[in-house]
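Have a look at this one before I ask anything.
Here the complex is missing a single protein chain, while all its other protein chains stay put.
For reference, chains read A, B and C in written order, and residue numbers begin at 1 within each chain.
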Amino acid sequence: MSRLALLRSMLAIRAFEDALAVHPECGFQLLSSGEEALAVGVCAALTSDDQLLSSGRSIGPALARGLDPGAVMAELLGRATGPCKGKGGRGHLAQPSAGFFGAHAVVGGNLSIAAGVALAMQVERRPGIVVCIFGDGACGAGALHETLNLAALWKLPLLFACDNNGWSISTPRARALAPRRLSDLATPFGIPAVTVDGMDVLAVRDATQRFAERARAGEGPAFLEGVTERFATHSTATRETRSADEMAAIRARCPIRRLAATLERDGELDAAGLARLERDAADAALRAVRFAEASPPADIAEIARDVA
Amino acid sequence: MSRLALLRSMLAIRAFEDALAVHPECGFQLLSSGEEALAVGVCAALTSDDQLLSSGRSIGPALARGLDPGAVMAELLGRATGPCKGKGGRGHLAQPSAGFFGAHAVVGGNLSIAAGVALAMQVERRPGIVVCIFGDGACGAGALHETLNLAALWKLPLLFACDNNGWSISTPRARALAPRRLSDLATPFGIPAVTVDGMDVLAVRDATQRFAERARAGEGPAFLEGVTERFATHSTATRETRSADEMAAIRARCPIRRLAATLERDGELDAAGLARLERDAADAALRAVRFAEASPPADIAEIARDVA
Amino acid sequence: MSPDAPKSTRLFFREAIARALAEAMHADPRVVILGQDVGPLGGAYREFAGLHATFGASRVRDMPVAENAMVGIGVGAAAAGLRPLVSITYMDFVMLALDPLVNYGAKLRYKTGGQLHAPVVVKATAGAKGQGVAHSQSLESWLVGVPGLTVVAPSNAADAYGLMGAALDHDGPVVYVDHKRLFPTAGDVPDAPVRVPIGRATVRRRGDNATIATHSYGCRIADAAADRLAAEGIRCEIVDLRTLAPLDVATVASSAARTGALVTLEEGQLPCGLGAELAYRVREEIGPIRVARIGAAPAPISGNRLLEAATLPSVEDVVVAVRRLLERPATNPRTR
Partner (left out) sequence: MSPDAPKSTRLFFREAIARALAEAMHADPRVVILGQDVGPLGGAYREFAGLHATFGASRVRDMPVAENAMVGIGVGAAAAGLRPLVSITYMDFVMLALDPLVNYGAKLRYKTGGQLHAPVVVKATAGAKGQGVAHSQSLESWLVGVPGLTVVAPSNAADAYGLMGAALDHDGPVVYVDHKRLFPTAGDVPDAPVRVPIGRATVRRRGDNATIATHSYGCRIADAAADRLAAEGIRCEIVDLRTLAPLDVATVASSAARTGALVTLEEGQLPCGLGAELAYRVREEIGPIRVARIGAAPAPISGNRLLEAATLPSVEDVVVAVRRLLERPATNPRTR
């Protein structure tokens, strides 16, 4: 994936969420803004054989994986044209046919599921690998330990991608988690691990690439920690606990502006070009909203369908 | 505790279990024979302020902690004179007044309980520390991870004492657990950890002593792994999966014979002295059996007592 | 209000919880709070507001996402002399903590022959409010059959206060079930430090045509249904169970004996639910009686507004059930 494509992908997420956040039907959402580089960098290393799983903060991962923004918006706004027919929503967004096995809103709950998907690929000798994106919050959960151990024992083709945005709702990572680096958690199991700047999409992509190659070669799991920043409140329904000063410093680390600056420095982009990309992204977001709005709401008869 | 006292304590456990194993009412028991040094070495570093918790393999830990063998035997044989009135049995043996907060038969289930006991001591500024003895099997459970993290964060006065006998029922540790050393699991949390020869009661005692001092000084938790051998089958109801050759090699590592040999070498014990100690232990075990046999069975009315 | 009437103050449900906790923490240094975001944030629903500022980080502890250890530590600390409250933000995640709660806490007094017991309160928020299939479940019925567990579920601010006090006083594990939709409701809470006794239901509304037995947010649904039915001349009696384990069957049975018709209402699933249990116990007490039970439709509870509403029991469901029940002769063998 070219650097320009990475930029476009991040811009698409940002614009999509900006459009969603102001939508009257937005409701309860967890936004990925600020953390685009983690999702985009990880997905840049994946192929169509692979499967991605995420936490409930799923918009970035889903769009980075290439899901149709209109369909995603439809799902988030509860429309029948969402990939889950509007039944899953943000917390359970999924489109396995597009390589997005899905979000799961239980913190840490997708880790062992991801290992199961990886086991299926391994047993059936399918070519893909599996990536699970989870938050720093999930690093306190025993599910991580159990899954790391089994992934290591069985050499599963599984990448643990920790989106460490430093917060579990209002609780700073330092007050919830003792390890110095979260990637250290993988070390006792003999799992290669690295911590990168999660606001640097190129660093994320390159690290993922290396680990993905190992996994594809049958050498087993790896653990990538990306240190990121959450730009929005925990959810659209949660109050902000960080000060305005803190927020200013956080927003200054914008992964989009950072890549754009690099590209400008390297002469691959200028201000006009960036503005055009931003407009394109905003247009695409608007189209997604329009598609969702034009779609019928979820069918109430669905409560009796696909239950068992 | 003198080396002779350590030897006596180990002999008491061995003799007690030998008497129990042949008792017609023995029933379902997990024996500690072979693993006496871990329990005895750990308990040698404890005071009456401290609390010990154990897995369901509780006979060694309970006797090493100084519980009355007659009462323990009564509990194991379902008598009303057991500390739990015969309701707990092996898997749930407890006598907190004697510093044995109790066994818990859920693998890994006592770890967070132990952390809670340690938290109570810390919050109320009581002088004691807490030790939790658990098997290698518990190291696969997420409960260990969650508890290590919180113990480290809160600097709890808690020692994790892993009795690594190399087996979880029929599953060898290497097929269940990826880490090279189980004590490595504590490292990411910044918890000091060491692996010692769990058949060497002096090594266990000394390591526990060091860690206990730290914990008493408010410096937080530590992790001790002792590599031990299980002499009996997993339980009195489980079939042996290890070969006769393997068993011979295992039994050759006897922690009792090892300490006795050291004492003989150092001139503190001779063959006659050892024989006398063994006889004393066997007599004590017999008295324990007699006490239990003379005790009434658990009162059936107990099923309606102490429920809520 | 007469000058002798007990003084009260209007509080939100969430404030009533915070007040009960603050009073308990002032009175007893052994009371500590463990939970996610209970500290500076003051809880997902502000039900812990102010406690961290007043009592400090040692007694109001933010915890990582580790429900198993949260409850395990709470139970263990309780067994060792503290009186912890552990907050599980979503009742769905009580699943992750059932092992320490049920396999250890609930059995501790029994298995140790009375040597130890665990005075811990596990506060869990049930109910659905737009947060999707894994953040919306009401699992009370799983807990009421666990020997050694007490389960309470307030429906209003006064009981939120009075049952919290009683739960913290109780010498064994208590699950305190509240509900997402109740936190922002307000009610008069006595200024005196009164307790709502554990094990006692109460009649919330008098009526003689049908009894509606329910708890928690169900009381508000039932009340709205009773209003609508009153307009048709049908007078419903509403029994608020308040404690789910042990169930106060006598209060429900005596009401049902008088009205001759019983409707049970719960937000959880019906199979092996509270309605089935109440129907059994009431019939055991008073003999054949017309019963209808209402609960969630047999489906996961989607975060989708429309699907959620269609899955949850509604005022309309209660109105229809009561009407249908009363259309049937009392002696009709079909008590559907």
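Rule of thumb we're sticking to: contacts are C-beta pairs under 8 Å (C-beta built on N, C-alpha and C of every residue); 3 or more make two chains touch, one makes a residue touch a chain.
Note that the structure is predicted; figures quoted are calculated from it, not measured.
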**Request:** Taking the complete complex into account, tell me which visible chains touch the one left out.
**Result:** A, B, C
**Complete:** From C:Lys111, C:Lys129, C:His170 or C:His215, the answer for touching the chain not displayed is C:Lys111
**Residue in contact with the excluded chain [from A:Arg57, A:Lys87 or A:Arg173]** = A:Lys87
**Request:** Pick out which of A:His104, A:Arg205 or A:His234 touches the chain that's been left out of the picture.
**Result:** A:His104
**Prompt:** Per the definition of touch given earlier, which of C:Ala20, C:Leu51, C:Val121 or C:Ala134 contacts the omitted chain?
**Reply:** C:Ala134
**Message:** Considering the whole complex, not just the chains shown, which residues of subunit A touch the missing one?
**Reply:** 51, 82-88, 92, 94-97, 101-102, 104, 106, 109, 111-117, 119-121, 123-124, 142-143, 146-147, 149-150, 153, 302, 305-308
**Asked** What residue numbers in subunit B mark contact with the hidden partner chain?
**Response** 27-28, 78, 86-92, 104-109, 137-142, 168-171, 175-177, 239, 241, 297-298, 300, 302-304, 307
**subunit C residues that touch the omitted chain in the full complex** = 68, 92-93, 95-96, 98-99, 102-104, 106-107, 110-111, 132-134, 141-142, 144-148, 245, 247, 268-277, 279-280, 283-284, 286-288, 291, 293, 298-300, 302, 332-336
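The rule we apply is simple: only the chains that are shown with their structure count from here on.
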**Request:** Quick one: report the Å distance separating subunit A from subunit B, using the average Cα coordinate of each chain.
**Result:** 45
**Request:** Could you tell me the distance, in whole angstrom, between the mean C-alpha positions of subunit A and subunit C?
**Result:** 36
**Item:** Junction residues of subunit C, two or more chains touched
**Value:** 63-64, 66, 68-69
**Message:** Give the residues of subunit A touching no fewer than two other chains, as numbers and ranges.
**Reply:** 140-142, 175-177
